[in-house]
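All remarks here apply to the structure that follows.
Subset of chains shown; positions unchanged.
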Amino acid sequence: MKIAIYRKEHFNAAHRLHNPEWPADKNEEIFGKCNNPNYHGHNYDLVVKLAGPIDPETGYVYDMKRLKNVIKENVTSKFDHKNLNLDVNEFKKLNPTAENIAVVIWNILREKIEIKYDLTVRLYETERNFVEFSGD
Amino acid sequence: MKIAIYRKEHFNAAHRLHNPEWPADKNEEIFGKCNNPNYHGHNYDLVVKLAGPIDPETGYVYDMKRLKNVIKENVTSKFDHKNLNLDVNEFKKLNPTAENIAVVIWNILREKIEIKYDLTVRLYETERNFVEFSGD
Amino acid sequence: MKIAIYRKEHFNAAHRLHNPEWPADKNEEIFGKCNNPNYHGHNYDLVVKLAGPIDPETGYVYDMKRLKNVIKENVTSKFDHKNLNLDVNEFKKLNPTAENIAVVIWNILREKIEIKYDLTVRLYETERNFVEFSGD
């Protein structure tokens, strides 16, 4: 028997969408105003989902305080109030689209969360644009 | 590897729930105040989900601006500020319940979105009543 | 000493913006898609604010259950799942803009709420368009 638990966190960051192998006009055409060389930014909302059995002694799947701390130590503290392109190693050579940010976060957390728990990451770039990745 | 992207749009419309093959008292009994002959209305929120691989050149599954335009041209522009029963062809003979509206939107979008992308439509009639259809 | 209390209710209704003294093209120009002759609709959110002293025996300014019932009996039950233009007497000759709906609701409630309480009505037509009236 499996039950899913969800924890919502957030971080505020600057970013720019850009492919360095393309000329300026193609970057402008594909990424539009997201290609602004001086960056823009977002309040990102992050929802982390773990699925597993309920521990009969605690009634928990996974301690929410522990999950909150795992996310803060490994993700939020590195991304919050940062420029994703310039300040975060994972995006030195990777375009920080919502899709790529979600995959990077999933990979970071997958190493910290025991494999017996299924892991899904949902990332809201805005209230109207969001993505979800489960590692499949 | 698949990742899901979501785009949220909305439209405001009038509708009435009614089965023309039933007598008035049965329509009243089954549909209650939703059967009001003069119509009532809603602010519908529509969330469209596509799942597919990330394009390594763009970092996108599907360009959100393109998805937004596909939804606006094929759904929102036809449904927004309309009377679903009277103004929208698909509901001339189909009861515009949230379930049927979601299936109609899914069918419209399925023709416009390449088949390699999984497609799911979620429709909020109110904050408390909503439906989701994936074509299965 | 005054403190304000707020109660949020909602109703779903159809309406059409139209001035019968204008020709069709002027109605179209001024009201745009809101002039659709077959109506459209909204999920209206209504927030009623009363301000007055705290009753020392109850700790209440005004019993929320009583306020909820006053709103339901006098406003919601008459507006919900209705066509404002056709089904609600107050709009037989009054254009049901958000502004006019708020003033109508304020006038209805002002007669039911003792004058010692200040009264304000806020009406959300959508999340992005809303109005507020205090009777001043």
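Should a chain be cited, it is by its letter among A, B and C, assigned in written order, with residues numbered from 1 in that chain.
One rule holds for everything that comes next: a contact is a pair of C-beta atoms (placed from the backbone, for glycine too) under 8 Å apart; a residue touches a chain by one contact, two chains touch by 3 or more.
As the structure is a computational prediction, the values presented were derived from the model and not from experiment.
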item	value
Whole-assembly copy number, given 3 chains displayed	6
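Quick note on the criterion: only the chains that are shown with their structure count from here on.
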item	value
Contact-graph distance - origin subunit A, target subunit C	2
Most heavily contacting chain pair (counted by C-beta pairs in contact)	B-C
Euclidean distance of C-alpha centroids - subunit A vs subunit C, Å	42
Gap in Å, rounded to a whole number, between the CA centres of subunit C and subunit B	28
Overlap residues in subunit C, where contacts from two or more other chains coincide	none
Of all residues in subunit B, those that touch subunit C in their complex	10, 12-15, 33-34, 36, 38-43, 80-83, 86-87, 126-127
In the complex, subunit B residues that touch subunit A	1-9, 54, 57-61, 63-65
Residues on subunit A engaged by subunit B in the complex (per definition of touch)	17, 19, 30-32, 94-100, 102-103, 127-133, 136
